[in-house]
Structure formats: C-alpha cells, structure tokens
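Quick one: this structure, given as structure tokens, is what I'll be asking you about.
A single protein chain has been omitted; all remaining protein chains appear in their positions.
Chain lettering (A, B, C and D) follows the sequence in which the chains are written, and residue indices restart at 1 in each chain.
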Amino acid sequence: MDVAPNWYLALSAVLFTIGTFGVLFRRNAIVVLMSVELMLNAVNLTLVTFSQSMGDPSGQLLVFFSIAVAAAEAAVGLAIVIAIFRSKVTVDITEINLFKH
Amino acid sequence: MFFLLATVAVAAALGMLIARNPVSSALWLVLNLFCIAGLYLTLNASFIGVIQILVYAGAIMVLFLFVIMLLNLSALPGLEEIEWSSVGGFAVGLALLSQLLYVVALQFELGMDPVGAEAAAEVGSAASLGEILFTRYALHLQVAGILLLAATVGAVLLAQRRFQ
Amino acid sequence: MNIPHLTSLVIFLPALGAVLTLALRRASAIRWTALATTLATFLLSIGLFVGYDPSVSTALAPQLADVWAGWLPDGYDIKYFVGIDGLSLLLVMLTTLLGPIVVLSSWTYIGEKHKGYYALLLLLQTGITGVFTSFDLFLFYIFFELTLIPMYFIIGIWGGTERIYAAVKFVIYTLVGSLLMLVGILYLGYAAGDAVNNGVFTTDWYTLLEYNIPLAVQGWLFAVFAFSFAIKVPLFPLHTWLPDAHVQAPTGGSVILAGVLLKMGTYGLLRFCLPLFPNVAQSSAGLFAVIAIIGIIYGALVARVQDDAKSLVAYSSISHLGFVVLGLFAFTTEAMQGAVIQMVNHGLSTGALFLLVGMLYERRHTRLMDDYGGLATSVPVLTTLMVISVLASAGLPGLNGFVGEFLILLGSFKSPVIDSPVLIAFATTGVILAAMYLLHMVYRTFFGELTNEANAQMADLNGREFGLMVPLIVLMFVLGFFPSPFLRQTAPTTEFLLETVEEKRAAVERMEANDAATAEEPTQVPTAPPEGQEVSIDVPSTSP
Amino acid sequence: MTSADLLRLVLLLPLAGAVLNGVAPLFLKHLRTRETLLGTIGTAVVAIPFVLTVYLFVTFGGDPIVADYFTWMAAGDLDLSFAYRVDQLSLLMTLVVTGVGGVIHLYSIGYMHGDDGYWRFFAYLNLFIFAMLNLVLANNLPVLFLGWEGVGLCSYLLIGFWYTDLRNSAAANKAFIVNRVGDVAFLVAMFLVFRELGSLSFDVLLAEGPNLPEATLNWIVFLLFVGATGKSAQIPLFVWLPDAMAGPTPVSALIHAATMVTSGLYLLARLSALVLGAPVVMMIVAIVGAATALMAATIAVAQDDIKRVLAYSTVSQLGYMFMAAGVGAFFVAIFHVVTHAFFKACLFLGAGSVIHGMEEVEHGLEEQGRDPSDFDPQDMRTMGGLAEYMPATRTTYLLATLAISGIPLTAGFFSKDEILFKAFEYGYDGSTYAMAVWVVGILTAVLTAFYMMRSYVLTFEGEPRWPLSDQLAPHESPSTMTGALWTLGLLSLVGGFIGLPAVVQGGDWNWIHHYLGAKYGGPVAEASVQGHVPLALEWGLILLSSVIALGTVYYAWRVYLTQGLGYDAALKRRLRGVYQTWTDKYYWDEFYNEVVVDSLINGVARKGLAAFDTTVVDGAVNGVADTAQNASGLLRRVQTGLVQNYALALTVGAALLIGLMLYGV
Partner (left out) sequence: MDLSTAFPTLVTDLPAAFSMSVVGLVGLAMIVLDAFRNDHPAIPWLGVAALGVSAAWEATHLGAPQSTVFFETLRTGGFVAFINLIILLTGLATILLSVPYLNQLRYDYGEVYALIMFSTVGMIMLGSANNMVSIFLGLETMSVCLYVLTGFIREDEGAVESALKYFLLGAFSTGFFLYGIALMYGATGTMALPAMAAAELGTLSTRLLFWGGFALFLVGFFFKVSAAPFHMWTPDVYQGAPTPLTGYMSTATKAAAFAALILVLVHAVPGGEWQLSVAAVAVLTMVIGNVMALAQTNVKRLLAYSSIAHAGYVLVGLSAGTSAGYAGALFYLLVYAVMNIGAFGVMSMLEWDGKEGREQTLSSLAGIANDRPVLGSTMGIFMLSLIGFPPLGGFAGKYFVFAPAVDAGLTWLVVIGVLMSALSAYYYLRVVYVFWMQSADDVEATDPVRAAAFPRATVAATGTLVVCAVALVVLGVFFGGVLETTLGFFESTAMATAP
C-alpha cells in the first residue's frame, strides 16, 4: 500500500459516481447494466481497501460474494435484455415505457 | 503505481460512459476492471485480484460482449442532447459524489491503523479467505450456490424460446 | 332474572345471528332468523333494564359488567370491559328495540341479496350496542368503527341511485374524524398511563377519569375527540354526509342511521369529551351552543325547502341533534338528562318518520312530495301514524319530543356555563321551524285532492307494517306522559358525570395554578385524588 | 268519590271519547257511519264532565283543591307533576268549556250529518275538550302548556278537517305555526320562571313571583303576553284566526270563539298577581288589546263573508278583553270571556245554521244544472230574507247580535260596560293610556254594534238575493242544532246577570267579582284603584254606552234594511281608500306572506341556506376530494414509466437521505 487508503476510497467514490451517471444517462440497456457493474466494482474497491487496511478478511469475503452476485445478476440481466429484444427489437430503455403513471 | 492505475481506471470508466458503441463501452469497462484488479494487487489482496480478472474480466464481460454481438445492436446515441432531467441528474450525481467524497475522503483522519504489508498480504490470501469461507460462511456459500443456480435456471427460463 | 354475561350476550347475540344467516339459503328462513335474533336480543335487553339499579352508584363501575383483562399483553391496559350505566341503558334499549322493527320494515323492501342484508344488519346492531356499552376507549373505538362497514354496504348495495357516492362519503367523512380521534386515544392512553396507571398504556374509562389532563393537552385532545363526534352527530357544518346517506339508504338503514347511529356521536361527547376534558369542554361550551343552535335553525330551514320527503327528514335530524348537543354542553342536570332522553326520542320519532316515508317509497318508488298529495284519503292509517310521528318530532307536549326539548332548553336556559338566555331563546325558535317543515311535509304529501291514480290505488298499511309501527307510537305516548321511569334510570349517572366534571375541572385548575406558582422549582404535583376520597356532593350552583 | 277522583273523570272522559271515536273507526270502517253512536259518545263524554263540574262547582268550599296525580318529568331541580288545581277560576272556565262544549257537540250531531269524517270530527272535538281542560285546570305551567299546545293541535286538525281542499290545510298550518310563535315566547317565559324560581308550579309562582325584581317580572309577563297574543289572536299574531274559519262551523264556535282563543286571557287572569307587578307590560297589553279591538272591528265592517265578520268580531272582542286585562280588571276580562262564549258561540252556530241552509241552495243549484262554483254559501251578499225560512236561527242570531252590540240588560251589555268602566276608572285614577283605551273602547263598541247589525240584516232581512230564489229555498236546521242555538241564545240574554255593575248595590251583586276576586278570597287579583269614580259619572257612562249601542243598532238596522247592499257601496264611496284598507284587512296577510314567510323560506332558506348547503358546505367537502384527485393526477406525471427517471428519483432520494442523516451527526 503505497498511498493512504483515503485515495482508494476517493477513487472508488468517483468510479461509483461515473457508474451512476452511466445508469442515469445511457439509453442502451446493456450499457446501463455495465454501469451497474462498474458501481459494484467501485464498492468492491472500497471494501477491499477497508479490509486490507484493517486486516479483517470479512470485507473481502463480501467482495467474493459480491462478485458472485454480480455474475448472477449479469446472467439474469442479459437474459432479460434478450427477452426484451425479442419482443421489442430494441434495447433502448427510453422506449420501454408500457407502464406509467 | 496507484495514481497511474487510478487515472487509467477513471479514464476507462469515462470512456465507457461516453462511448457510443456498446462494444467499445464494454471494452473500456474491461480496461477499467483490469485496473481495479491491479489496484487490488497494490492493496496486497491477491486472491480477490485474481478472482476479479477471472470472473469479471474473463467471464462476465465476455458474456456481455457475447450478448451484444448476438443481438447485433446498432449504436444508440451515447450521451444524447442535454435534457432537463439530464441536467438534474448531473447535479444530483455531483451532489452524491460530493457527499461520498465528504464522507470517505475529505476527512483525512480515519481512525484506523493500517496493518503492515505482510499482515495485509496474509489477510488477502486465498488461504485466509478460504478458511472463513468454509467455516464461518459455509452456509452462505451454499446459499450463494443456490443463487447461482437460480440465476442459471432463471436465465434459461427467460432467454429460451418457447418450445411447443 | 340473573343471566350471566347478559351485557355481552346482548351485544353479541346479533352477531351470532349474522353468522347463522350466512349459513342459510332460503330468503324466508333468513328473515325469520333475523327477526328471531333481534327479538331475542330485545327480550334480553329488557333484562338489562330490569337488572339495572339506578340507586347503586356508578362511580366505580358500571352494572352488569363483563371484564376480560387478558385480551391484550401486559404492555397495554386495554380490556374487554362492557357494562351498563344510566347513559347507556336507554340507548341500548333503543337499539335493541329498533332491531326487530328494522328487520320487519325490510321484510319486503329488500328484494334481493337477503343474506347479506340481514347479516350486515345484525352485525351493525352488535357494533352499535357495543358502542353504547363499552367502558374501554379502545373497545369503544373498535365498535365505533365496526358500525361503519355494515352501514357502508347497506347504503351502497341496497340504496338509491346515488348510493355509492353517499356510502363512500359517509365512510370517509366519519373515518377522517374517527382516525384523528384514534391519535387522541393513543396519546391520552399513554399520558394517562404515565400519570395514573404505573406507566402502562390505558384506555379504561374509570382510569382515564382519574387523570387530570393538563390544560394545554386537553385543548387538542378535546378538539380531536369532539371533531370526531361532531361529524358523527353531525354538527353544522360537518353534516353534509348525512342527507346523502339518509336519502340513499334503504329504509332500514335510514332508521338505524337516524335512530341510533347518530347517537353515537352525542353519546361519545357525553361519555368521553365532557368528563375527560372538563375544562376545555366548559370553556368551549358557548361555542358548541352557538354551533348547535346554528344547526337547529339551519337544519330546519333547509329541511323546509326540500322536495324529497326523506331528505326533509334527514335535515330535520340535524336540527334535532342540535338540541341534544346544546343540552350536553349546558352542564346542568336538567339539560343533560333532557339530552339523553332526547337521543331516545329522536330515535323513536325520526325512526318512525323514516319508516313511514319508506313505506310510501315501497308503494310508489318515489320520495318526491310532489308525486304524492291527498294520501289521507287512500291511506288513513298511515296518515294518522305519520301525523303522530310528525307531532312527536315537532315537540308537541304529551308526546316524547317535548320532554327532551323542554328539559334541554330549560336546563340550558339556566346554564351557568353557557349563560346566555337570549341564545337559548333563539334556540327555542327551532320549535316553530320544526312545525313549519314537518307540517309542510304532511300538507304536501297527505292533504289535498287525490289526483294521481297510483296514489288513489295505494294500499294502506298491512298487519306487519302496522305492527312494527305500534311499539314506536306507543312509546311516543309513554315517553311523552310517563318519562319519569326513564329519567330516573339516567339521573344518578348524569349527576355523577356532572360532579366528576366539576371536580376534575377544579382539580386541573388547582394543578395549573400550582404549576404556575412553582414554575421556578418544579415539584411533584399530585395529579389524581387519593384513592377512596369521598365524592363531594358539590354540584355547580344552579341559581344564577 | 273525592274531588280528585271526580277531576280525574272530568279530564279522562273526553280523552277516552277521543280515543274511542278516533281509533276504533280508523280500523273498523263500518263504525264510521254509525253517526248516532259516535255522536252520542262524543257528546256524552263532554256532558258528563259538565255535570260533574257543576257538582264540583256547587260543592266547592273556597279553598283550592290540588290534585297531584303522578310525576311527569323530574330532573335536577325540576320536579314536575301532572297536577291540577280546582279553584274558582278553573271551575268557571271548566263550566264554560264543558257547558258550551257540550252544547256545540250536540249541535254538531246534526251539523256534521253525512260527512265522511264524522268520527274524526268527534274525536278531534273530544280531544280538544281534553286539552282545554288541561289548560284551565293545570296547576303548573307545563301542564297548562300541554293543554295550550293541545288545543292548538286540535285547532290545526279541525281547521284542516276537510283536507281535500288544500286551502283548508294551509289555513291549518298557518294557525299552528303562528300559534307556535307565541308558544315559543311561552316556553321562554317558563324557562325564565324556572331559572328564577326553580319551580314551575302555580303555588310557588304566585307566592314568590311577585317578589321578583321588576325587570325579571316584566320579562316574564311580557313573554307570557306574547304567548297569549298567539293563542288569543292579538296584534301581531291574530292573522291565523280569520283563516281558521275554514274549519266546520261548530269548530269556529267552540274553539275559535268560545274557548281556545280566550285561553290567553285565562293565563293572564291566572297569573294576575304577577301581571300586576309589571305595570309597563300591562300598558302594552292594554294598548295592544285596544289596537286589536279597533282594527278588527273596522275590518269586520267591510267583510261580506258571514263567518269572516264573526271572526274579526271575535278578534275585536278578544282585544276588548285584553283591554280589561291591561287595566288590571282581570275578573272583568273573564266575565267577558264567559258572556262572549255565549253570544259568539250562538252567532257562529247561527251562521253555521245559515250556511247549512245555503248549502242546500247550492245543492239545489247544482241539481238545476247551474254551475255552483261561483256560489259561496257563506257570502252575505247572496243571502237576505232568511228570516222567513229559518225562524229559529234568525231569532237566536238576533238575540246574540243584540247581546254583542251591548243592548242594555243583555249579557254583552254588562261585561262590555264593565270593561269600559274599568278602563275609565283606571284612567280616572291617573293612567293616561287607560283613558285612550277607553276612548278606543267606545269607538269599537260603536263599530261592533254597526257591523253586527249589518250582518244580521243582510242575512235575515230584506229579499232573498240568491239565484233562482223563487224556486230554491233553504230549510230550518234540525232540532239538535236549533236546540243548541236556543240554549246559547237565552244564555246571551241572561248570562250577564252574573256580573251586575257596581252601580247596582255598590257592586255587591257582582257575583263574578265576588267569586273570582282576590279581595274576596278568589284567585284573580286586580289593580287597586285609589280614586273613586263618582256614582253619577258611573251612571252617566252606563247611559252613554246604552245610548251608543241602541243608536248604532238602530242606525245600522235602518240603513241596511232600506238600502241593503247599497249602503256598503255608499260606504265604500264615501270612505274610499280607508274602506279598501278595511276590506283588505290592513294588508297583514300580504305583509306576512311576502315579507316574513316568503323572505324566510324562499329568500333565506331556499336561495340562501339550501344553496349554501350544496355549494359551500357540500362543495367544500367535494372540493377536498377533488383536490386530492387532482394532486394525484399531478403527482402521477412523475411516474413517467422511464427507468432512468426512476433511477434519478432513487439517486435524489439517496442524496437527500444522506444529507438528512449527516445533518444529525
């Protein structure tokens, strides 16, 4: 660890925010999904930073599970995107608004 | 080392955010994930670093690319013209960022004693993680298995064509 | 006569009947079951009347009480606590009496979905009886709300063309008030628990009576309680649900609604608002008197210009209930007893009016007075009964209405709390207005030439209809000439209540004065009088 | 049998009659036509109490008998019983009520013959007697009020007896409601009494009432007087009485002439001790009475409907009685009540007999194929010459006319003269208003004699004026009716001897004064007069009124006999607008209908409150509901269906939540 953990944390916050922007602004469902992955990764970074700087493995254990969850979510998410694409022939999430109000 | 990886990670993340083509987005994200894996290694978290590359960069992102190819997606507008909601979203995002930074970084006095590098490497090793994973979190591991199974079954259920 | 759990039996027998009707299939079986249940309940309630001994003080507990303290866990001092005292007795009797009458009045009026109707009717009776017998505020609230659901369905399913609007309005309007009261109950329960019940949330009426509520809190608690009951009464200007509900409801519903449901509001004021919040109740008595009097006159004048007979009777209820509220807030024995008896009277006379209008409606399917005229020729018996009911409602001496109105006005006139004879004199003009709108109805409906063939062919009352009217008419005369047995039953409780109000008012004033005096160094002020303190017979001075 | 038991019978028999006559035929239709049975029961239940009352009267010892039957209401300080009081005043009134009542019942047997509502009629009449007995026998105000409203109810029922004609029902409503206006004042008076004295019993009231502060006493008496104006048809509440003639004529005779309308006087007499303590109110009473007397008399001059003339005459005579009350001569008022009951009942019954006859003519016209709709059997302009056809009616009517006109030695002469004398005496004593009242009294006496003679002449003398009078003729009424007429006619002639004026034996032979007067141990107090009117002046006054009566009667007799209706036209010409005002009854009805009732019902209630109710009160409630709906509609726009907007909301929420949480740290 060559710098203070705070730098890692700050980086993680920045990446998390970029991920948030991706979710808020991108219209492609898959890119949105990727942005979520980015957010999760940013959090993982925080967790690992804390875990390593405090010498407590449970943080990294959560990262382990988090990666597993991310994988599961990716699988389900992509399957949903495929299903959507089948019926609508688009993955533009601004065009997916059957339900409102 | 940190600053190099951090800069590249942020740049890659921004690249993902801005790229019009989903494929390039995905590739930018892969770059980002690699950087993060590198950062893990700088933190002496070797096991997670490896997992990161194997599972994330290797498996998940390939899945993404595969789906993008499968669906043959045309490029959608990236960051489309600014709308009110976008401005609002931007402001909110920045607000969130500033709050997060305020919480996590700006108070440079986190009352933790960073452990030494060896201790950190010890903690981040596969052995130490494996030990608690199979003892303390053994049940959780089973549930994680169920989760993955459910995801698999679910993905099939969702994506399969109906066979009559 | 010594029937165990008589009070509970009277409350829940109708509910049992309701369950029983659900199991039946044939319409006539359902009707007869309902009739049998309500009649049995009425007979049992006579046991209450006989069993209640007014000479025994109600200061400690109601009579014929049933208590089950194990209803809730220890953290809540909420009990199943029912019983009878002077305030509840007559209203319970009225409820049980109207039960069979309403069933009979619905005999042919309700043409479909018998099962639901009678089941709901019986359930409603359970709710109302429960309201009048609960000595636990929480239990009271449950019964209070329980009455809404059956009434909602009765209006909504078997009502007139605008039934849904009326039903929804009825429920929501009442609900707004009662839910706010719920907040008040919660607050009061905790506050009283802290003060007099070892920190345990309590809704026991007698425990609450021991608690002298600080003035600041009394204000808003009184406001939410009174608001809720004022909607139920209904007091001007919270009355608009009433004409809609009354007009749209089927006859049985209107009778219940006017006969006993509205009394839940005045009863609530009497049982809870006055004794629990005596200071605010007394200081706002003038306001309530004014509102009540506005209601009396307003209701009467609006009733006068209605074209719909039911709507006219509905507005007349607003006017009549104004008298009751006036009597409650006079804080004199005469007026309060008058108010109690007037609740019963209104139930009898307005109930009778609704029944008769309903009988007309059943024959001609219109409530517009212009569609009638000259009915005295074709239906003399109905006309006679109508005229008697109208006169009772208008407060003719010798009929029941007079007794209540007279006592109320007499007591209010000398009330030291309202202390405005001019105002009461103004209220008295309601007597003229009552004659105006009621006689107008008789005039338009029953007098004149029979011009409409359908009216000329109209059949007079049959045996069932006449039979169900007889008890009401007889009671109108009985209460008109011999009200004293009934007044005797209510007297001790009324006096107890007024004494309590006076004592508590003085206690709170002392408390506040002490607080003000010892503002610098707060000390523990005993909030409750010590146990077993003798009740002083210090009624507020009656002479001005 | 004790007096209390007898009293119970007196009270309950009419009630029993009412129930019997009212309820049984309601359900058993065949009973409705059993006229003899119904009539007999109806009359018997009044006649028997009359006999019993006579017995009580004869055996009455002088001390009031109070019969306290059972508690009516008891609450707080109030302990109210059904308590009755037998004393001189109530005995006298009971005699009048049952006596005149009995006669009128008898008369009704014939009069109502063939009417569909025969049973109802007797039920109502019996009920009326019951209520009236409650009124005069009560020993406390509420029981009196029970009777008070009870007679009002019966009046309502009987005015609207022929309900198929809506005009009758409207008149009934009017009577009831106008009476109620007075009743409200009565009620408030009771409340005031209770507030001040804590009791409503006459014993307490008469014992302690006079000691009340004068302001309080003024209010109590004034309010009671307002109550009395309603029941006894004084300005401003007299308007219902003329319309009340819509009822069957016996009703007009019994209720609206002889008994009910005098109850206001009875009330004042009963509470005379209190009234005397409120001199200001007494002045008001006298002035109102005088004004009413004069006004009603002028109106009566210009009416053509025979019953209407009598109705206004009643109002006028009631005004006379109030004049007496207003100068503190309550026993005289009661004296006039009694004599008035005789002659006015007689007049009404006579008029009823005439109408009976004229209806015969009407039927005849109908049979002849003429349209009878413009023929009014009560209109004096189509009568005339009835003396020939209805001799008994004519004679009795004439007797009563002479009595009311104050022809010397008739009943009316004594009572009227006594009123005038008392007013004069009171004025002589120094009250200016009493003098004015006396002048008005004289004027009214002139008018009374004039219009009564006019009605007699137009009805019975001259040539018949109805259509086809050569073919159609009315017949004399049956003997039950004429019997009643003769009884009352004779009483009108001799009834005055119970109150011979003071000039005779210094007033010692004034039986009624001795019987009722407080200074002789009776219940009725009277104003004490300091200055004594000289005997000569007294004689002069008597002479004056005799001359006036005789002169006016002669004059009216002469002009109407010679000119007939022509004299009315001449009057009309000569008096122009004034006469028109009389015909139109000073526009009181118009005033009430348009100014009071219409503005209240149509203006305030319909256009004001009912509109307010739907738009504002109801509108507010619906408005709240609409607002909620609209808010819902607006808020719904936030739910765009776009994922990113949802995510944005989530992010905003997260930012806010962090802010809120950190704010507290």
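Assorted remarks:
What we mean here is this: a contact is a pair of C-beta atoms (placed from the backbone, for glycine too) under 8 Å apart; a residue touches a chain by one contact, two chains touch by 3 or more.
On a predicted model such as this, the values are computed, not experimentally measured, just so you know.
In the full assembly, the chain not pictured is in contact with A, B, C, D, by the touch criterion defined above.
Although one chain is not drawn, the whole complex shows that of D:368, D:602 or D:629 it is D:629 that touches it. Touching the missing chain, out of C:10, C:40, C:89 or C:148, is residue C:148.
Touch with the hidden chain on the side of chain D covers residues 625, 628-629, 631-633, 635-636, 638-639, 641, 643, 645-647, 649-650, 652-654, 656-658, 660-662, 664-665. Interface with the hidden chain, as seen from chain A, comprises residues 9, 16, 19-20, 23, 29, 32-33, 36, 39-40, 42-43, 46-47, 49-51, 54, 56, 58-59, 61-62, 65-66, 69, 72-73, 76-77, 79-81, 83-84, 86-88, 93, 96-101. Of the residues in chain B, those that touch the hidden partner chain are 99-100, 102-104, 107-112, 131-132, 134-140, 142-144, 146-147, 149-151, 153-158, 162.
We take it that only the chains that are shown with their structure count from here on.
Each chain gets a centre from the mean of its Cα atoms; for chain C and chain D, those two points are 38 Å apart. The multi-chain contact residues of chain C, meaning those touching 2 or more other chains, do not exist; every residue touches at most one other chain. Shown for chain D are the residues in touch with two or more other chains, namely 644, 648, 651. If you check the complex, the residues on chain D that touch chain B are 644-645, 648, 651-652, 654-655, 658-659, 662. For chain B in complex with chain A, the touching residues are 1-3, 6, 9-10, 13-14, 16-17, 22, 25-26, 29, 32-33, 36, 39-40, 42-45, 47-48, 51-52, 55-56, 59-60, 63-64, 67-68, 70-71, 73, 76-80, 86, 89-90, 92-94, 96-97, 100-101, 104-105, 108, 110, 112, 114-115, 117, 119-120, 122-124, 128-129, 132-133, 137, 140, 144, 147-148, 150-152, 154-159. Interface residues of chain D, counted against chain C in their complex, comprise 26-27, 70-78, 82, 142, 145-146, 148-150, 153, 156, 160, 163-166, 169-170, 172-173, 176-177, 180-181, 183-184, 187-188, 190-192, 194-195, 198, 600-602, 604-606, 609-610, 613, 617-618, 620-621, 625.
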